[in-house]
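Here's the structure, in structure tokens; my notes come after.
Of the protein chains in this complex, all but one are displayed in their positions.
This part shows subunit A:
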Amino acid sequence: MNATTTSGRLDDTSTRAVTTGDARVFERRPFKLGRWFRATGWRHVVGIVMIVFSCFPLLFVLSSSLNPQGTLTGSNALFSAVGLDSYVRILTSPDIPYTNWFANTLIVAGITAIATVFLGALAAYSFSRMRFTGRRFGLISIVIIQMFPQLLAVVAIFLLMSRIGDWFPALGLNTHLGLIMVYLGGALGVNTYLMYGFFNTVPASIDEAAKIDGAGHARIFFTIILRLVAPILAVVALLSFIGTVNEYVVASVILIDPEQQTLAVGLTKLVSNPRYADWSAFSAGAVMAALPVMALFLFLQKYIVGGLTAGSVK
């Protein structure tokens, strides 16, 4: 036990020594180094290789976003020039409504996430707490319908929305409200299933106690259950938010005007030909778009992993 902690303490210094090839420091006790390497040292080599693989594209996009020169070729010399010019360019250029895209994405993804959680929680509550005819059938059909992604029906969605737009222009093509409604079509499904599993872990005796105290179902739901299941609500909200930020197909079909579009649609069109695109402005836009999502994700990652595996690992 003691020996492992000692060798463990050596790790941090020796990692560097091994990777830079400066292993001579340890030649005094080569046997120990070999053993250390077989036990944990090689794991650090794997780790470093993987970090290079996983972080490299991100460093590349960060570097080119700081590069005042616009083209893709100009971005190849990493961190050769550092400045905020491209950030200023994408935020102020009259041809690129980046701030609109950003605001649109936040509005659409934010409202979709909140509404998805609310609709999903309502359904999960009834499936978890009530027994009624067609309950099992309902649960199974929701899971099965969800197997067919909305993007397969994108033609029908487009035609439906264009018809709705003829009657009610505020809900049809080119409106955020319309897009949010389409996304809410997927509010049940996997989300309900995830939440349903979590709701089941809250003991029914809590409901009963509240009921004896005179609370009705609505009060139990809003004031007791929703608080107890807050972690899964956060996970579903975050997954829905990230999913909506990434969604391209439906958004590209429904949002027509550049000012109405979301980041996924706008930024994709911006670099549809990387040769001529203002690559560093795109990178600046990508960095700004990714930072809030990444911050949220890393902050909540423990819960996300728990939520992802909750459905399957029992």
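To be clear about the criterion, a contact is a pair of C-beta atoms (placed from the backbone, for glycine too) under 8 Å apart; a residue touches a chain by one contact, two chains touch by 3 or more; residues count from 1.
Please note the rule applied: contacts and distances are computed from a predicted model.
Trainee: Which of "ATP synthase subunit a", "Proteasome subunit alpha", "Maltose/maltodextrin transport system permease protein" or "Ion-translocating oxidoreductase complex subunit D" is the UniProt protein name of the chain not shown?
Mentor: Spelling it out: the chain absent from the display is recorded in UniProt as "Maltose/maltodextrin transport system permease protein".
Trainee: So which of A:Pro68, A:Pro97, A:Gly110 or A:Gly138 would be touching the chain we can't see?
Mentor: A:Gly138
Trainee: Which one, A:Ala103, A:Leu177 or A:Ala204, makes contact with the chain that was left out?
Mentor: A:Ala204
Trainee: Kindly state which of the options A:Ala81, A:Ala230 or A:Ile256 is in contact with the chain not pictured.
Mentor: Counting the whole complex, the residue in contact with the absent chain is A:Ile256.
Trainee: By the contact definition given up top, give the residues of subunit A that touch the hidden chain.
Mentor: Missing-chain contacts on subunit A: residues 4, 7-8, 11-12, 15, 39-40, 43-44, 46-47, 50-51, 53-55, 57-58, 60-61, 71-73, 75-77, 118-120, 122-123, 125-126, 129-140, 142-160, 166-168, 174, 181-182, 184-189, 192, 204, 207-208, 211, 214-219, 221, 242, 245-246, 248-249, 252-253, 256-257, 264, 267-268, 271-272, 274-275, 279, 282-283, 286, 289-290, 293-294, 297-298, 301, 305-306, 308-309, 311-314.
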